[in-house]
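A protein chain is absent from this complex, but the other protein chains hold their places.
This part shows subunit A:
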Amino acid sequence: MLRRLPATLVNQIAAGEVVERPASALKELVENALDAGATRIDATLAEAGRSLIAVLDDGRGMTPEEMELAVERHATSKLPDDDLLDIAFLGFRGEALPSIASVARLSLTSRPRDQAADSAWRLTVEGGEKRDLVPAAHPPGTRVEVRDLFFATPARLKFLKSNRAEQAAAIDALQRLGMAHPEVAFTLSDGQRRMVDLPALPPDLLADPASARLSRLTRVLGRDFADNALAVDAEREGVRLVGHIGLPTFTRSTAQAQYLFVNGRPVRDRLLTGAVRGAYQDVLAGHRHPVLALYVEIDPREVDVNVHPAKAEVRFRDPALVRGLIVGALRHTLAQAGVRTATTVSQQALGAVRPEGSAPLARAGQGGRQGWHGGWGTWSPAPPSAEAIAAGMASQAPAANGLADQGRLAGWELPPQGRDPANQSDPAPPPEPPGADHPLGVARGQVHDTYIVAETPDGLVIVDQHAAHERLVLERMSAALAESGVPRQALLIPEVVELDPAAAERLAARAEELADLGLVLEAFGPGTLIVRETPALLGETDVQGLIRDLADELAETDHTTALKQRLGDVCATLACHGSVRAGRRLSLTEMNALLRQMEATPRSGQCNHGRPTWVRLDKTDIERLFGRR
């Protein structure tokens, strides 16, 4: 029998889309509070939201009439002009409250902002059944309480995950909103404990949006983030991209800590994943993911937020523009930051460098060959070494002053008494004073024929010579490749590749872009591609495998990094063979030349495998090591 479904059932079906778990209910309620102009939002969960989700705000509040209407389906104050294309609020569908009300016990308590204390009212709805309005006591603003979520839809209740997982999802949802709205204070507690505490920022900080954002991000992502973040600010054709991205050496093992906000709305979009992968492609270690938060500000008419019931996805009118903007801005920012590496790296290093007691000192005195033990193991400052450094650090001292011959810190490798006067007169260039225009400082010597030690005005820089040079060679090769184009080897027997028709079409649509990378292909009937030329760099390559990888990647991320990756791998191997090895002794001139090249080369802060090429020890850190601070 065909019939119209009762309103309660309709709402429950809608609830299935909008409210799938406590976190989504919390998100809807907090978004309502934000749309109501709240400056402070306090949320409470009990049993991870199963028994209670309460959201208290200090927004503009509602009159009793508005409250009655608010729990009706498709009632909203957020579409003043009835224009779905011009959406300035987080919500607009008018679905959240009735949907939640249909599957839970909902109570609204509200007092309009500028009205007297006796104008507060409470409305209760149970499983879609509206009760009478009763007077209540409440400060200006609104309190929404959702009790026994999904009590009306037991099936949904069964599909909830563990309390811990649901709670984590709720925290994540609130944090995302918190990152999008640094001007609002957020808290989330479970009755006893504050799980999220994002205090309001002082007005002077709020005056500068970038630092306000960074401050809020740091609160969420941890203190490390601030030290390792680069500010992004770019604009193209009316689309603005701001935010902060982590250095390639500051990574996580999953892509979880990557946040995208479009017009203040947190969204998950594979566009972001792909664009980020593209931008970080050759500076990141395999299987690591950068930490970042990006905010896209775009004309609301250029983006469709009405494609997903929970609005977790958006559709851009011109996705290529947004993708291009993100990749371009990120690459540019990373390139600018060429000579920064994660402070966490040097902090870890510093943690490992512990001042030793008297025993190693005694040993040092006997052997005179103390220095670095096993990389970052222990650093035992032997007295002669210390002297040698001191001599070196008195930067104007001439070379003969016990500093270096052949790029070695005298006294670090040679026993003091064994120093050959002939060596000292070796024509090492006189060390120049470290200048502010050389962020990597002036080379003072080489340890273990592998690491260059350089002095800067405010600290000490240690460079891994092989990793650094490898990076320089790779950057040079990539630049040459970009300039002269990728040579292509024509195939005597064109390779025919069978794919599913959609994948073949996607690849064929990118034929021009692939041709620039040396891969010439064309469509050859539905689901079939014919490959005519391949990048000569790859030699005799598995064309089928390459095409399949590209097709998979296009389907997943809309990008063609697989090919760039393979070319990059070949270049990287060549670069590795063509660069200065660890264990090769360098002269001071060579070392300084390497440092200057690193400063001039973008993305030289990490090697091709994403490891840092250099670390810095601040003078204060060194002083702390010796207990001077």
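Note that contacts are C-beta pairs under 8 Å (C-beta built on N, C-alpha and C of every residue); 3 or more make two chains touch, one makes a residue touch a chain; residues count from 1.
Basically, contacts and distances are computed from a predicted model.
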Name under which UniProt lists the unshown chain, selected from "Beta sliding clamp", "Oxidoreductase", "ABC transporter ATP-binding protein" or "cytochrome-c oxidase": "Beta sliding clamp"
Omitted-chain contact residue, chosen from A:D449, A:E533 or A:E590: A:E533
Candidates A:A46, A:A312 or A:L491 - the one touching the absent chain: A:L491
Absent-chain contact - pick from A:P139, A:G222 or A:G545: A:G545
Touch criterion as defined above, residue of A:R476, A:R584 or A:K619 at the omitted chain: A:R476
Sites on subunit A contacted by the missing partner chain, in the whole complex: 476-477, 479-480, 483-484, 487-493, 495, 533, 536-537, 539-542, 544-545, 570, 574, 578
